[in-house]
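The structure under discussion is supplied below as structure tokens; questions concerning it will follow.
All protein chains but one are shown at their positions in the complex.
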Amino acid sequence: MIKAGIVGSTGYAGEQLVWFLYKHSMVNVEFYSSHNYANKPYNEIYNNYYGYIEDICVDMETAISKLSNINVLFIAMPHGKSFEITEKALSLGVKVIDLGADFRLKSKEVYEEWYGVKHEGEELLGSAVYGLTELNREAIVKCNLLANPGCFPTATILALTPLLKNNLIDSSSIIVDAKSGVSGAGRSANIGSLFTECNESIKAYAVASHRHTPEIEQELSNASKENVMITFTPHLVPMNRGILSTCYGTLKKDVTAEELIALYREFYKRDYFIKILDGLPETRWVRGSNLCHIGIKVDKRTKRVIVVSAIDNLIKGAAGQAVQNMNIMFGLEETTGLEIIAMAP
Amino acid sequence: MIKAGIVGSTGYAGEQLVWFLYKHSMVNVEFYSSHNYANKPYNEIYNNYYGYIEDICVDMETAISKLSNINVLFIAMPHGKSFEITEKALSLGVKVIDLGADFRLKSKEVYEEWYGVKHEGEELLGSAVYGLTELNREAIVKCNLLANPGCFPTATILALTPLLKNNLIDSSSIIVDAKSGVSGAGRSANIGSLFTECNESIKAYAVASHRHTPEIEQELSNASKENVMITFTPHLVPMNRGILSTCYGTLKKDVTAEELIALYREFYKRDYFIKILDGLPETRWVRGSNLCHIGIKVDKRTKRVIVVSAIDNLIKGAAGQAVQNMNIMFGLEETTGLEIIAMAP
Amino acid sequence: MIKAGIVGSTGYAGEQLVWFLYKHSMVNVEFYSSHNYANKPYNEIYNNYYGYIEDICVDMETAISKLSNINVLFIAMPHGKSFEITEKALSLGVKVIDLGADFRLKSKEVYEEWYGVKHEGEELLGSAVYGLTELNREAIVKCNLLANPGCFPTATILALTPLLKNNLIDSSSIIVDAKSGVSGAGRSANIGSLFTECNESIKAYAVASHRHTPEIEQELSNASKENVMITFTPHLVPMNRGILSTCYGTLKKDVTAEELIALYREFYKRDYFIKILDGLPETRWVRGSNLCHIGIKVDKRTKRVIVVSAIDNLIKGAAGQAVQNMNIMFGLEETTGLEIIAMAP
Partner (left out) sequence: MIKAGIVGSTGYAGEQLVWFLYKHSMVNVEFYSSHNYANKPYNEIYNNYYGYIEDICVDMETAISKLSNINVLFIAMPHGKSFEITEKALSLGVKVIDLGADFRLKSKEVYEEWYGVKHEGEELLGSAVYGLTELNREAIVKCNLLANPGCFPTATILALTPLLKNNLIDSSSIIVDAKSGVSGAGRSANIGSLFTECNESIKAYAVASHRHTPEIEQELSNASKENVMITFTPHLVPMNRGILSTCYGTLKKDVTAEELIALYREFYKRDYFIKILDGLPETRWVRGSNLCHIGIKVDKRTKRVIVVSAIDNLIKGAAGQAVQNMNIMFGLEETTGLEIIAMAP
């Protein structure tokens, strides 16, 4: 059995991780750490575990003291908080999977510019592997520090990579208009996340300034071998879960939607969790699963391609992909513990 | 492997059944029958199965022709539609689990009065077993025709039976105020079920006339050995899933909430899916699971007990309980294929 | 023109008051006071007023200094906060309409028991008038201190008073099962009010202990000339606005729903805002209005009456009724500024 520890276990991504690890046949969770709920029973915070998980949340100090007992540490904390515990864990031979942003960007300078905090783990950036599983499996197999991708980047990079790898779109033409459920804002007591403030409304936010922008650009640049810059606009949608990423690019050549669908299916043919639809995705069909649904349309009149991808932001966009990466890092079947289909309605 | 057929597989209860049977380790589904979608691929109606289920829906005639290939038939159709296929299936030695109302009431007359249609399977009523699993396990083991309980009855009977069995409340004092998500109305194209007609509103409906009333009364009468009549008021709540049943009764003796909690825990001590909380249930903590959460409060000032139970109407209130009953009918572990925890948020 | 001041103008009830007073033809608002947003433009907090209200929120100290400029003070603050400013306002001849709970209960002891704070305005309790307009108009005309009713009490007392005044139900049999939208929880940054915590779920809360219980009992006791005790259970529903109160009582005599509907229509015949339906109410049909819709059913089998009432909790349950009362206190037509019909969907 793999022994795991979770830091930040009471946030929404952390809880989703608990959900998957609880039923994972090859993992035991050794501790649940929480900043806000240390010393409280986990199932008091999340009553869905009543009768299942009897553990008491521990604080960070206790978590650090238990690092030597575990094989893998999952970190689900706000950016800027992962540096110290990551170093300690790695020094003890514990593999680290960070669901936060601290090791995703290869450039310390870009990180500091977009996140506005000092990067205190620069020496680890070289060895950190960006864990968008489908695009990076080989590196993941042998990595010790995995930077789990952000939710918007996961949906967006999966949607655009086949086009860029095949040089099918003008890399300067990319516009990404993304929509997220409210769980993306986390479990913090902010007025802006109240039911009454989010329900029955939609808004754009962080226009031209969202922190996932450089992460998407870094990976699309890798795919295209060009320096890609995109316009990225996230929106907040009144639903708990789900990301829909609507991606626009100008085609470099005449190609039909059918041809692109075939190309995408070939591109992702070994990827269990990626489904290329004939039609268009809806977030409900992936909610609760680790799947990414992708639909492709061509606007012949304007010579643009529109790729729409849907994921569950807490699963393929966070905890599910983290488990998928853990499976690879520990030599397990990639799908272990993740074979769940969306529940409708 | 158990070979199963599903009639009415594209309604919400039918689809939920598909969901559980698809991943059930001991079941193969031999056919998916649908009145409205015969000859269409199942995964076109429910895109969550894209890449998983490749079957084409069959019509009723085809379903009937395949009865001899299966061991168990699940029926998820409107009331009044189950009689013919049930008789045929039973005559071929196929066990039948009917998620509809046709075999729940022991009295033909009561059925005809409340449902307004003729009962065409009277001779089967004697052998039909009411499948509220926790209260009826022994009879379920050997039954061939299982009447799976309604959603409101499941939540309500589980909430009230311990009180009545222990003669703790006045059986003429019971009021049940229940709340259901919109999936309870089924997947029919009715104006009243439109998003825009249900969202941002709550209403009571079928006051003093809902068809689940005699079903609840039948089982509570069994429990109390008295002729119980209740006032039952269902409400429609703007959410997809979930039933919350708030049950009121006048206490016959002084008893504290703590004593009742202990009594309920003892009563349900062998029942994996029933969880007696210290606090109060919320439907989100059972959504997506086969659990029933129960909370108990005593109003000392008015000498009433308030028992609140929460289930997922499509699971413990329909398909999950059907699978639970199938497990018992076929000698499997009761929880097989049902070990799923609610996903939050 | 009536000059008004609002203390607590940035909570949901306060904002709703701003909405009605802004367009009220006979009122000028002299100041908007806010604890959390002092010195911020009102329209930055509520962007719906962008281009309409240019005022800057003031703090309590400033509000107090401006009392001599106004004719009426509206207070929309948490309980226990109204005593000091109320006394000051009254001493300056300013009429006070308190939307909070501080002057609703006639008994200091009952207030202190249920609210858990000391009552510091006992000497004002005698002159405070309980402002359930339809039942108390004469006293409202000449009052200086109006205690505006709570949201659950408004819906519930309007639903039950005709029965009690006519001695039609056993006053010890009353059970009130009420459902509220999330705005009832106010605009505070609590985890429990987050979109992700409320959406797709329903729960009961404060069972047998909600603070609106003694308020309802006080007024029902007045109506029945008996000491009424009720069982009151509030529920939280995933919608912004609306209260549905489902009220149960045991009938003392044989009476049909039709007879009761006629009786209610007679009882409320002079009351513009009370509509007795032939069918059942839904909160959406009163949302955004000052109306109360009431539907009545009789359960012949159990000899109970079920009265269901619907209001908009922020309007008839708070700010709308406050304006209705102000209109009466200042000799205006009762409906002035309140003639708004619910907007559907």
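A few notes on this one:
Chains: A, B and C, in written order; residue numbering restarts at 1 for each.
What we mean here is this: contacts are C-beta pairs under 8 Å (C-beta built on N, C-alpha and C of every residue); 3 or more make two chains touch, one makes a residue touch a chain.
Just so it is clear, the model here is predicted, and its values are computed rather than measured.
Here the chain not displayed is in touch, across the complete complex, with A, B, C.
Which of B:T62, B:N166 or B:S193 touches the hidden chain is settled by the complete complex: it is B:S193.
Touching the missing chain, out of C:L92, C:V141, C:I191 or C:A344, is residue C:A344.
Within the complete assembly, C:N48 is the residue of C:N28, C:N48 or C:T256 that touches the hidden chain. Even with one chain removed from view, chain A keeps its contact list with that chain: residues 172, 175, 177, 179, 181, 196-197, 199-205, 207-208, 229-231, 233, 235, 237-242, 244, 246, 248, 280-284, 287, 295, 297-302, 304, 306, 308, 310, 345. Seen from chain C, the chain kept out of the figure touches residues 12, 15-16, 19, 22-23, 46-52, 183, 200, 240-241, 275, 277, 279, 281-282, 284-286, 288-289, 293, 339, 341-345. Although one chain is not drawn, its touching partners on chain B can still be listed: residues 12, 182-183, 187, 189-191, 193-200, 238-240.
Everything below uses one rule, namely that only the chains that are shown with their structure count from here on.
Although chain A and chain B carry the same sequence, what matters here is overlap: shared residue numbers make up over half of all numbers found at their interface. Here the two chains linked by the largest count of contacting C-beta pairs are B-C. Chain geometry summary: the mean Cα position of chain B and that of chain C are 39 Å apart.
Rounded to whole angstrom units, the spacing between the C-alpha centres of chain A and chain B is 37. Multi-chain contact residues of chain B (touching two or more other chains) are listed as 200, 240-241, 281-282, 284, 345.
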